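Heads up, the thing below is written out as structure tokens.
With one protein chain removed, the remaining protein chains of the complex are shown where they sit.
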Amino acid sequence: MFNIKQITPWKTALFILMLLPMLLGLGYGLLYSFGVIGLLNTGFTTEHWSDVLLNFSFWKSLLFSFSIGLISVGISLVMALWMVVNWHLDLRKGKLSTLIYLPLAFPATVVGFFIFQSFSKAGFWSRFLYQIGIISDIEDFPSVVNDAYGIGIILASSFIITPFLSLILKGIFENEHVTKFQHIAKNLGASQRQVLVKITLPILLQKAKTSLLLFLIFVIGSYEIPLLLGRQNPKMITVAIVDKAQRFNLNDIPQAYAMAILYVLFLLFLFFGFQRLAKLKTKAYA
Amino acid sequence: MKNLLMLFAFSLLFISCQSSSETKSLNLDDYTWEDILAEGQAQDMTMMMWKGDPKINAYMQKYIKPKLLKKHNINLTIVDGQGNYIVQMLMAELQASASTSEIDLIWINGETFYQLRQIDALFGPWTSKLPNADKIDFENPFIGKDFQQAIDGYEMPWGNVQMTLIYNQDKIRQPPQTRAELLSFVKEHPGKFTWDNHFTGLTFMKALLIDIAGGADVLKGEFNENLYAKYSDELWVYLNQLKPYLWRQGEVFPENVAQMHQLFANGELLFTMSINDAEVDNKVEEGLFQKSSRAYVPEFGSIQNSHYLGISKLSQRKLTAMVVVNELISEENQLEKMKPSVWGDGTVLQVSKLDSVFQKKFNSIAQRNYAPHREDIQEKALPELAPEYMIHLAEDFKKNLID
Partner (left out) sequence: MRKHIGQSIVGFIILFPLVFLLILSFGKQWFYPHILPNIWQTSQWESLFSPSFQLTKSLGLSLLLSISVGLVSTITAFYFSKKIAYSYSKTTWLSLAYVPYLLSPIIFAVLIHFYFLKIGLSGSLFGVIIAQFLICFPFGIIICSTFWTSQIQSLENLSSTLGGSTTQTLKRVLLPLAKSTLLLCFFQCFLISWFEYGLTHFIGAGKVKTLTVSVFAYVNEANPFLAALAGFLLILPSVLLLLVNKRLIFKTSKKLTDYE
């Protein structure tokens, strides 16, 4: 089955560089979360795992991260699609084509900082609205950052994703010669709307599927943005894990590892599950 | 696949049976102070401290660090960290049987000291070896005991502060003095009062807890589970009464005291707090707070405590750390940091034991303009409670108010 001859040196080296660190990390996390190792641990126990699995807050954070991811990617998708469908010529040449690249240069840290300074109650927009008389007190400005709905996080994530996604969609648009298909459809009598719904969108979305998934995972896994713009309740999953490992009760550390492993499993399931589903679907059409 | 699994299993085995590393343990009996001074010279050293205050950072970076370099050729690196972060870090090093610690000197007190002793991450006892330690006022219960614990030579007192509430005199004539007055205040001014989700906020809650218990003597000594349960229940009831009138309806609390100061400076809050009684002077002088800011201690009192310096057990620079600490507690450096324009941190030295020149200097330090004088608030000083109180308060605060 697995031929000994196939274990070439490069495969071993690749395994060591690419997969071993992760396996080692997961191994350590497993041992720690089951109480086998760790300074304050007393031996094998499943109590930490049951604490995490039965505790509402873990699932809440995971669900929160997932929802924020979906919403952010959704908003970015709408905006990116709108730009590509309507302005694809300007995205090729001209000012917009250069401008759209700029946000790719912004790291999550800076975007988070910027959104905070712009949208907090003492931020730029609050001052602006005060100056033009729309609000009369700092209290009147709505809570957009560190709020219960993660609006600040969504804003920041969308800011990062939209340009990137636009570029990907633009690439697909050109490579799949969408304009040609649009012409053909129009000649055959299709209306503007039909062209959009039956030709343009399916082609773009079909090819962009994996990218969308990757962006979703990006938002779920982001750390700096929720650190700057989120709050204690609800908490994004990455912040929840790091907090448990660093800030709170020492006895909670095994829980942090259990949470980390669950998080990894969730993402693996999400990614590979999606790939499986996509393959099945395309096979159906074959 | 089989080979992968074998490799994986092997690595798990490797982690489970770690051999303990052999760090030469330092026996201070073999050293005189001259030895320590000689060996501690000309080294690099890392100190971990809270870096949330620009004035304290400036004192360390611009005054202490060059001095250490010039006088002892010691290169000091400062990294940010406090409380649980330090404990987690040292714990991780112990678990990995690291041969050295990334941090040598740490700025700690209270519950951090307690947890570090629990996991045996502190080096000691060492404080009696330092010549400048003779001038420290160990008899003073606010200095000699850290959160009701004997310090036993495992940490050296560095400074002493008392908590105050800071408010804007232009907007508030009579700041609240009792719990009842505070409740009516927040009802009258919703959204303008809060505390932070960290050390300062917890210190404030401790003062409230003592008030509810009827005085510092009730909760004196070791942690009492029953007393805690009884009085903390009342505390949560009281705080939940305040909650809807707090900033952001009490659903969010500032993550740290620096953020709270910003909110106060912006006018979003009418109150802020500081565990350092002189901080209001610092901030007004910096230009962050308006000149109308004042600090005070309410009638129910506020916590006075000292902060300390400890040395990590795995540090390979223990002697250097001791040299640095000796400098930090010297009269010159204690005097400098007590100036309101520098830090305003109280001294741990017994001024009456110093020579007359320094006595005069200490007694004629620039007066505070915006903060109350220490003598005036001394009678309202409450001692720190046993560390378990703080640990439980931190957890229960999350449970009862945030979740």
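Every chain is named by a letter (A and B) in the order it is written, and numbering of its residues begins at 1.
Note that a residue touches a chain if its C-beta (ideal position, glycine included) is under 8 Å from a C-beta of that chain, and two chains touch if they have at least 3 such contacts.
Model, not experiment: these values are computed from the prediction.
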| item | value |
| --- | --- |
| Touching residue (missing chain; options B:E102, B:E181 or B:E336) | B:E102 |
| Selected residue (touches chain absent from view) among A:I138, A:A185 or A:I203 | A:I138 |
| Sole contact to the chain not displayed, among B:Q262, B:S330 or B:Q359 | B:Q262 |
| Hidden partner interface residues of chain A, rising order | 10-11, 13-14, 17-19, 21-22, 24-26, 28-29, 83, 86-87, 90, 95-96, 98-111, 113-114, 117-118, 122, 124, 126-128, 130-131, 138, 159, 163-164, 167-168, 170-172, 175, 207-211, 214, 217, 220-224, 227-228, 238, 241-242, 245, 256-257, 260, 263-264, 267-268, 271-272, 275, 278 |
| Interface with the unshown chain - residue positions in chain B | 15, 18, 46, 48, 51-54, 57, 77, 79-81, 89, 92-93, 95-100, 102-103, 256, 258-259, 261-262, 265-268, 287-288 |
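Keep in mind that, in the parts below, only the chains that are shown with their structure count from here on.
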| item | value |
| --- | --- |
| Parts of chain B lying in touch with chain A, wherever the complex brings them together | 1-4, 7-8, 11-12, 15-16, 83-85, 87-88, 91, 94-95, 115, 119, 191, 197, 248, 251-253, 262-263, 266-268, 391, 394-395, 398, 402-403 |
| Chain B-facing residues of chain A, complex | 2, 7, 15, 19-20, 23-24, 27-28, 31, 36-40, 57, 121-122, 138-139, 143, 146-148, 231-233, 245-250, 253 |
